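All protein chains of the complex are present and in place, except for one that has been dropped.
As written, the chain order gives the labels A and B, with residue 1 at the start of each chain.
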Amino acid sequence: MMVAALEKLGGGLTVGSKAVSEFIVLVAETMSEMLRPPFRWRDWLRQLHFVANQSLPIVLFCVCFAAMVTILESSFHMKMVIQNDSMVPGFASMLILRELAAVVTALLLTSRVGAGMTAEVGTMKITEQIEALQMLGIRPVQFLVVPRLIACVLGATILTLLASLVCLWAAQLVSEFYLGFTPALFLTAMRRFVSFQDLLFAGIKGACFGAVIPLVSCYFGFRCQSGAEGVGAATTRSVVTSSVAIIVIDFVLSFLFSFTY
Amino acid sequence: MTKVASSLLTDIGGCVLFFKDIMRTLIRKPCRRVDFFDQVWKVTVQSVSTTGMAGFFVGAIMTVQFALQMKEFGALGFLGGLATSATVREVGPLLIAFMLSGKVGAFTSAELGTMRVTEQIDAIRCLGADPLQEMILPRFLGIVVSSFFLLTLGLIMSIFGGMIMGAAFAGVNFEEYLRHIPTIVTLPSVLNGIVKCFVFALVLATICTYKGFTATGGAKGVGQAVVKTAVSTMVCIVIFDWLTSFLSDITVRVVLGAQ
Partner (left out) sequence: MIEFKNLVKTFGTRTVLKGVSFAIAQGEILFILGTSGTGKSVLLKNLVGLMRPDGGEIWIDGEETSRFSEDEYLRVRRKVGMVFQQPALFDSFTVFDNIAFGLRRLEKLPEDQIRERVREALGAVHLAGVEEKYPPQLSYGMQKRVSLARTVALRPQVLLFDEPTTGLDPVTTTAVNQLIQELSRKLKTTSIVVSHDMNCALSIADRILVLDQGQIVDQGTPGELKKSQVPLVRDFLAEVLA
């Protein structure tokens, strides 16, 4: 019994550490391939278009709704704790800039772009397209991972910044119509809580999240098992791993940034 | 543009009709109890580790973000209460929904999609069973019911994470952190959280079973179904988050007005 449990644990650890080491190899390979020619500008741009342009409407749409909820909820809490809601704009804009915009954008990108990448690379893997690439002398990591990584880092940064601004704007509109704050009041309250460096930090968060998504997605895509259930299973695992990784990285970054406020 | 709009409307309509079918099956011919408990167990076990971990870190993030502001107002004592209240009302249900949509939603649509493209669903019908009753309903109910267990777990873990960060980062000891939770987290807040969780679970369960059930076109089709599930659940959850907040706000105002 005991021995069996230990064996199982050991087996799990072996598999886990092997997966981690394979992931690290993929990251290292991607980094070195990124610096080696040929540079496929066209692929980078095409991926950037897919990541940034095509996700833009959905991201902005979602952060606007998130802004409304934030305003509603912070006004609820403010009224409860300090019996007035004059701080709502400041508090809400702080939450939006420091957490909400970056995390919501990243989670949406995980499901739209990340899941799509895993499904795409996984389908290529099980239909032997990746082997076909190798036969043609094309390095799969350079061909598939590098453009996606560059596009995702750039795209996620830009999207996070845009989402932050649009989200703030939506929050301002909501608080004007819903709680009666004039734009001037909103901006004054906002200025007390946040500064330009918060926008900068949001951009950094976006870039970090953007790097996680393609690496995790391609890793699971390359390891896809054959058959109809293989692609689905790989996609599921990739979405979950990316989401958890994003939350953990978010915590680490928030903690680090908090020493500079 | 019109093409996108019409396919979007078709999707929404299909989803609503599918939900109606599920509800009718639930009333007319409920699934076997074994299948139901099986699914609840499977969903819960699958997501325990990710939900717990995510809950822990979200609690920690909330505390980090709230601590500085609270210090400024000299209200560090409220830290625990506020962070927990925000988690119970809003962040917790949202987090559970996101985690479930990544893990269980994607898994369910992959599983059902695979059954669809390998003709297993047709086979079920040919052998005289109703796939809605046998396959869809247990999964649907499993997701809805286990989301409550996971919500509870996520909340406990987030309080835990908040406590540890509060002590390490803001110097609020455990006792002080916990003291204000009962005064700030009121019954309406808890109800609000539960309603949200329930609504999200319904939305999530409907979308993932619908997308899986209607998948077409081999391994690629299954992959596409999973991607579509992930995207549309996220968007729908955000929309329904606003909707429930809005409605609960109105309800609170009406109740207060009546008093």
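Everything that follows uses one rule, which is that a residue touches a chain if its C-beta (ideal position, glycine included) is under 8 Å from a C-beta of that chain, and two chains touch if they have at least 3 such contacts.
What you are looking at is a predicted structure, and each value in this text was computed from that prediction instead of being measured.
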| item | value |
| --- | --- |
| Which residue of B:129, B:168 or B:252 touches the chain not shown here | B:129 |
| Footprint left on chain B by the chain that the document does not show | 118-120, 122-130 |
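Following the convention adopted for this analysis, only the chains that are shown with their structure count from here on.
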| item | value |
| --- | --- |
| Between chain A and chain B, centroid-to-centroid distance (C-alpha), Å | 19 |
| Residue numbers on chain A that touch chain B, as the complex places them | 58, 61-62, 65-66, 68-69, 72-73, 76-77, 80-82, 91, 94-95, 98-99, 104, 107-108, 110-112, 115-116, 118-120, 122-123, 126-127, 193, 227-233, 235-236, 239-240, 243-244, 247-248, 250-251, 254-255, 258, 261 |
| Contact set on chain B toward chain A in their complex | 50, 53-54, 57-58, 60-61, 64-65, 67-69, 73, 75, 78, 81-82, 85-86, 89-90, 98-99, 101-103, 106-107, 109-111, 113-114, 117-118, 169, 184, 218-220, 222-227, 230-231, 233-235, 238-239, 241-242, 245-246, 249 |
